[in-house]
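As structure tokens, the structure follows; a few thoughts come after it.
Note that this complex is displayed minus one protein chain, with the remaining chains in position.
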Amino acid sequence: MIEKKILLTDCPDDKGLIAKITNICYKHQLNILHNNEFVDFETKHFFMRSELEGIFNEATLRADLEFSLPEGANFRLIDAQKRKRVVILVTKEAHCIGDILMKNYYGGLDVEIAAVVGNHETLKELVERFDIPFHCVSHEGLTRVEHDKLLAEKIDEYAPDFIVLAKYMRVLNPDFVARYPNRVVNIHHSFLPAFIGAKPYQQAYERGVKIIGATAHFINNELDQGPIIMQNVINIDHTYSADAMMKAGRDVEKTVLSRALDLVLHDRVFVYKNKTIVL
Amino acid sequence: MIEKKILLTDCPDDKGLIAKITNICYKHQLNILHNNEFVDFETKHFFMRSELEGIFNEATLRADLEFSLPEGANFRLIDAQKRKRVVILVTKEAHCIGDILMKNYYGGLDVEIAAVVGNHETLKELVERFDIPFHCVSHEGLTRVEHDKLLAEKIDEYAPDFIVLAKYMRVLNPDFVARYPNRVVNIHHSFLPAFIGAKPYQQAYERGVKIIGATAHFINNELDQGPIIMQNVINIDHTYSADAMMKAGRDVEKTVLSRALDLVLHDRVFVYKNKTIVL
Amino acid sequence: MIEKKILLTDCPDDKGLIAKITNICYKHQLNILHNNEFVDFETKHFFMRSELEGIFNEATLRADLEFSLPEGANFRLIDAQKRKRVVILVTKEAHCIGDILMKNYYGGLDVEIAAVVGNHETLKELVERFDIPFHCVSHEGLTRVEHDKLLAEKIDEYAPDFIVLAKYMRVLNPDFVARYPNRVVNIHHSFLPAFIGAKPYQQAYERGVKIIGATAHFINNELDQGPIIMQNVINIDHTYSADAMMKAGRDVEKTVLSRALDLVLHDRVFVYKNKTIVL
Partner (left out) sequence: MIEKKILLTDCPDDKGLIAKITNICYKHQLNILHNNEFVDFETKHFFMRSELEGIFNEATLRADLEFSLPEGANFRLIDAQKRKRVVILVTKEAHCIGDILMKNYYGGLDVEIAAVVGNHETLKELVERFDIPFHCVSHEGLTRVEHDKLLAEKIDEYAPDFIVLAKYMRVLNPDFVARYPNRVVNIHHSFLPAFIGAKPYQQAYERGVKIIGATAHFINNELDQGPIIMQNVINIDHTYSADAMMKAGRDVEKTVLSRALDLVLHDRVFVYKNKTIVL
């Protein structure tokens, strides 16, 4: 059966890597639909993403790749036709989750939304209008660790590929972060590294900036310091209050988040040493 | 004689301010070509910029305004047809000073460049190709205060309206800053407040951002903390080294600086409480 | 009772117009919160938008304005706190109507959506999820004039302030256009005047452009020739098929439309001689 798969390879850079990998594909009679590669000359690391089409003998292909590639090479073969499954965490703001729900509704985002989990009930009604399960996991009366543990249990019921923080307004503890390495995508409402932490629009207002923006990134254990996937800004001026910035910023936030998701969901994002390589 | 003047007014907000000011203009038979106003509702402060045309009886006009406006009002009446005079400080990089020189050459920037002062000789040859005086005021063997004093003496010979830091790569001491309040425009090669201080492109590279930018601002006594006039960004990706960012960033830097200058030179920028109001 | 109203004035330019209008406001003890004016020196026409706060004696205010302003002056006094009512026309595409519905849901767009009318049933289900009435007025078997007449009848049941074409994919006949002068806002999926008419993304693909965009405009009787309210673009490259452009363009379309609506709904848009003045 003809299938489409994505081969993601990364390894220490070496001569002949593209030749070796593409040869193996050729030998397997796999057609390369798209091929993107990048060598980071600072870290001397090689990255390649190949969209393949053909009849896959996966065991042999893996064996051939393992034999050919240098030690320490990572490769993953991913079914290009299987939609990724996500669980989305929210708090009270509707614009990011709303945009994802709507895009999902009309087929604009290639994703299966397994469930939405909020620490408040606020968005339950909206989510359920789209026939997606909503769970409220309140943080009231719990330590952060206790709450995150409940979250993780709820998330794990759905076995998602990725977790999306669509304006989830709480910091997640290191155990949670470690549980889902490079699998939690957050949207932060500033052009990082400016305005880290709480109330970035208020910070932006106080500083008197002329642009505001948003940053989609994988989370790590330092607040707003994870690998950046996508950023964008819009122009503002002195007439914008912090509230007006927040209102204007919503379209940037939701667009940056959904474009970042589009990349992540199509396996176009490598994470390496706290940076992303988008192929 | 028919003249064009710009009336800049700012004062604590009050009812009837626009009516009072425009009435006086009308009484003086001055035509208002453009009128822009802004009330900062947080600080309850009023700002207005009026481009006036007619025969000016300046003494009476001032007296009428003083009589009408609330105590603490500032107003300035500026000859709209007189080009501003600037002294430009540089170090070694050519792109910002080069763009200003070139725009000045073909009439693209409404300015009189009185002189360029560098702390290195590097740009002397370029500046002199455009028949502008270049002075080297080396910082070698001097304390910052001593050097800044020499700079100020050289600058003051030309009695400029504004001083432009076109990639002048040294911090200026508080005495220097105090000498030219809201008259020194700097270009910083990042979207402030991100990447304050030295080597912002290297910082941007290390953080793995997906946009880089530039900020034009008036200087104050905190490094890269002065009132922001204009900012812009461009998209980059993982293929950009710090050097490639620096190269790509040059067009943003020079464009942001010259657009900010265009605003400043046409008296469109109020400074209030470390922010700018651009009318 | 303290109210907020917006005074929109336009008339042939003359000396003292701002003074006259703001004086009347002052005499009426109305505070001017925001005041924006523009003189088109080509057509010698004056435009002003004033946000007023106070106790309105509307009859006297109107009389005073009429007495003071030159013949041919238009002025409108609009309740700033009353949300505009719109009827939205759609065909099959969900992204623009979806964004408006979602923004309306979370309070991001200051509007009352009276009803949505489609020439297909496709979007009925989505619209009804947001508890907004949906009417299908099919064009099947009807002439354009007949169909537009049915549309107008349905629209008029709701007495909307504005009609929004949120990807309504049919041309409206001159009678329909004349019935709602400067009250029908359309989104066109190209940066006009490029790619007028059908399939602009296909046209863009064939031309090999490196940007795609969207234009929000009032309709008039020439296809895609009405007064432009807002435009924006995004970068694309050779990897985009016409379909990929269409997908990427959706976020631009919906954002341009909702930002244009935000301006229109807050009475910030004057139309004059097939152009808009946005104050």
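By letter and in written order, the chains are A, B and C; residue numbering begins at 1 in each of them.
Following the convention adopted for this analysis, a residue touches a chain if its C-beta (ideal position, glycine included) is under 8 Å from a C-beta of that chain, and two chains touch if they have at least 3 such contacts.
Predicted model only: the values in this text are computed from it and were never measured.
Colleague: Quick check: which displayed chains does the absent chain contact?
Modeller: Checking the complete complex, the chain left out touches A, B, C.
Colleague: Have a look at C:T9, C:S50 or C:N232 and name the one touching the chain we're not showing.
Modeller: Touching the chain that is not displayed is residue C:N232.
Colleague: Would you mind spotting which of B:R83, B:K247 or B:K273 touches the chain that isn't drawn?
Modeller: B:K247
Colleague: Over the whole complex, note the residues of subunit A touching the chain we left out.
Modeller: Listed in rising order, the touching residues are 15-16, 18-20, 22-23, 25-26, 29, 31-37, 39, 235.
Colleague: May I ask you to list the residues on subunit C that touch the chain which is not drawn?
Modeller: 38, 40-42, 191-195, 207-211, 213, 227-233, 237-239, 241, 274-278
Colleague: Hey, which subunit B residues sit against the chain that's not shown?
Modeller: 93-95, 98-99, 102-103, 105-106, 108, 126, 129-130, 247, 250-251, 255, 258-259
Quick note on the criterion: only the chains that are shown with their structure count from here on.
Colleague: How far, in degrees, do you have to turn subunit B to put its CA atoms on top of subunit C, rounded to the nearest 5?
Modeller: Going from subunit B to subunit C via C-alpha fit gives 180 degrees.
Colleague: Could you tell me which chain lies farthest from subunit B when each chain's centre is the average position of its Cα atoms?
Modeller: A
Colleague: Call it same or different for subunit A and subunit B: same when shared residue numbers make up over half of all numbers used at their interface.
Modeller: same
Colleague: Rounded to a whole Å, what is the gap between the Cα centroids of subunit B and subunit C?
Modeller: Each chain reduced to its C-alpha mean, subunit B and subunit C end up 37 Å apart.
Colleague: Where the CA atoms of subunit A average out and where those of subunit B average out, how many Å apart are those spots?
Modeller: Whole-Å distance between the two chain centres: 41.
Colleague: By the touch rule stated above, which residues of subunit C touch at least two different other chains?
Modeller: none
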